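What follows is a single structure, written as structure tokens, with notes after it.
What you see is the complex with one protein chain gone and the rest in place.
Right, chain A next:
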Amino acid sequence: MFRNYVKIAFRSLMKNKLYSSINVFGLALGMACSLLIGLWVKDELSYNRFLNNAESIHYVRVNFPYNGETVTNTVTPGPLQEAIAKDVPEVAATTKINFSNEVLVKVGETTAKEKGHYATADFFGVFDLPALYGNPKAALAQPNQIVITRKLAEKFFPNGLALGKTLQLDNNKFYVVGAILENLPTNSTLQFDWLVNWKAYEQDWMKTWGNNSFQTFVRLKPNRIGGPTTLAQAEAAMATIYPRTAGKNFETGRPVLQPITDLHLYSDYKNGVSVGGRIEYVRIFSIVALFMLLIACINFMNLATAQSAMRAKEVGVRKVVGALRSSLIGQFLSESMLMSLLAIVLAVGLVWCVLPTFNTTFEKQLTLDLTEPALWLTILGLVLITGFLSGSYPALFLSSLQPIKIMKGKIQLSSGSAFSSPALFRRVLVVFQFSLSIFLIVGILAIGRQMNYLRTKNLGLDRENIVYLPLEGEIAQPKKVEAFRQEVMRQPAIASATTAMSLPVNVQSTSGDLKWDGKDPNLQTNVSCMFVGGDFTKTMNIKLVDGRDFRTDSPADSTNYLINEAAARLMAMKDPVGKNVQFWPGKGKIIGLMKDFHLNSLHQTIAPLILCFDSRNTSYLLVKTHAGQAPNAIAELEKLSKQFNPNYPFTYHFLDEEFESLYRAEQQVHILVNYFGMLAILISCLGLFALAAFTAEQRTKEIGVRKVLGASVTNIVGLLSKDFLKLVLIALVLSTPLAWWALSKWLETFAYREDLTWWIFGIAGVLAVLIAFLTVSYQSIKAAMMNPVKSLRTE
């Protein structure tokens, strides 16, 4: 019997090639989108789960009360890790690491910058990472040994075993390779290629409670009662650490633990509690995946019910010769399963083709690993769910047809009455499909507009024509920084240069140490701060409202400050220039007031900023090139860099790239919404096209009669298109509030944004109507052009 089903399914597929290809192709597109998003979601959810005992490893954050709210620090002070190890019995192991940075690694003539951490000795007590050679735990305990990954070993020691060999870090210390680890997977938040004992890095300032710069991890002991008890107990034990040991200024700190499996997706904290983060995008795209599948299934249902006129006779005959309803349901479900099986083959092929581009765009290494049982289960699940979803309505509808009516040719396949159930159902489906499509069109327009706003907004400083290079090696030496800068400024392609501790489009350092005359002792402040060199405002083209820039020939400037307008507002100073303030370098005067510029992404409002003058304590040289002279300037910089800093490879970046990278997640969302939006519209149009064909077919007699009575082609096209356009308009009305709500929510994450306007919805509506009209009009015109004699005879 099943063979008979398959046979007939296959033959009817071949018989209606247009419908079948629309069906299979639409379904395959929907499945491919879902599969792709599914792979992405799976990867996002898998972060850190490869770790042994992942469930017992936690990341330590610290909550502080701040002006009535709680702020959560992502980084911790150095002494916290030791205090936890000593005082919290629930903790089996704890470690701290510095932020991963690229350091020059050298073996003989081979040099390259590689990411690594300095980590305390118990790192491997927390992270049980697989070792290929050596004993990583023992190696990390030694101050003169280094643990490296397979990638690094193969790169620097291509001809043999790296274990026991020596490599040099930062043109400075030599380390013996004590152990080699397997490479870390991409779904690991920890990404490094070397580890060296913390002691090689530690300085006195790292032993204070006031400086939060490190990442601390703990592994909790197993608990016989259950995990959460240990977590609560550990947090309770940690609550006493700050009051007991951190000193008066920091006694309010309370460490909180975040499971390491949540680290990637739940990075946002509000008022001391995790409120999400990247998980929002995972949720949004899971819904998008579901929607894409649903849109494709709706096509299938629509086309199948639409084709029922052709299938009705078969149903009648089968019933007359003895088919029960259940066997017909079985038949139609197996047909839709077959269709969805064909579609999945196509979908897997499609995913296979686009995966490399997807990986590049989204910085992933997703693979379609056909040896993985989970993938097969997903594929099977997709086939079954899609087959069932898309086949259920046709199966139930067609199998319910009365044989006697079909055989008499009296079956009304509901083309006539708009409210008979299959016709109404089809209309509801079309409305649903187009609502989703319009929602996505609005998303494309609104997100595109915001992205354009981000790209073009005047930040209050220049980001074009600015090249920056890391200050390292010789040119990082306090005595040489300024000499190097002066030499750079003498180059013809270079307009100006300055040094800075962080990039001015992404200022990360903050401090609560700013004091000024008349400050309310209860007011807690947190100002952004940065060490900069001479010509900072000139190079960055930041407008000075009052006062002057730092001058290298003014020794007093080492305790003078520049502030922005937000800082002046914070200190309630009307004319701040000349006023005294106290900050890290000491007591000094404000010598300049800068107009506010954006020092972080546009998600954040402009924070109060204080600049300290110190050309030694800096990490970057920022160089403004003359317009159109960037290639020359880079050549000049390379020459100078080789001359001043021969032991380091010359590296440079553009500031506007750094700025763009602040919105990487948004850009990815933008790309995804664009593609999926267009695909959703395409799939919907495929369905609408076929549905229009069906309607035209069903109304052949009506069209013939109307033409005989004098209707023109335009009248007929209008008549046939009107119904569909009405549906699209209903979809517009339904999707508008939903899109408004969702996009407003998204835009609220930006402190600076282009708010939604009515015309976005107008454009989306016009586009949807236009697309729908074009789709439908081909069929309508074809039907309208038909000779009425022929159409009446058909009937």
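Here is the rule we go by: a contact is a pair of C-beta atoms (placed from the backbone, for glycine too) under 8 Å apart; a residue touches a chain by one contact, two chains touch by 3 or more; residues count from 1.
Note that in this section contacts and distances are computed from a predicted model.
Undergrad: So one subunit is absent here. Using its UniProt record, which name fits best from "Putative ABC transport system ATP-binding protein", "Superfamily II DNA or RNA helicase, SNF2 family", "Molybdopterin-synthase adenylyltransferase" or "NADH-quinone oxidoreductase subunit H"?
TA: According to UniProt, the chain not displayed is called "Putative ABC transport system ATP-binding protein".
Undergrad: Can you tell me which of A:61, A:96, A:219 or A:319 touches the chain that was removed from the display?
TA: A:319
Undergrad: From the list A:253, A:403 or A:704, pick the residue that touches the absent chain.
TA: A:403
Undergrad: For chain A, which positions touch the chain that isn't shown here?
TA: That gives, for chain A, the contact residues 1, 4, 7-8, 11-12, 15, 313-314, 316-325, 327, 402-404, 407-408.
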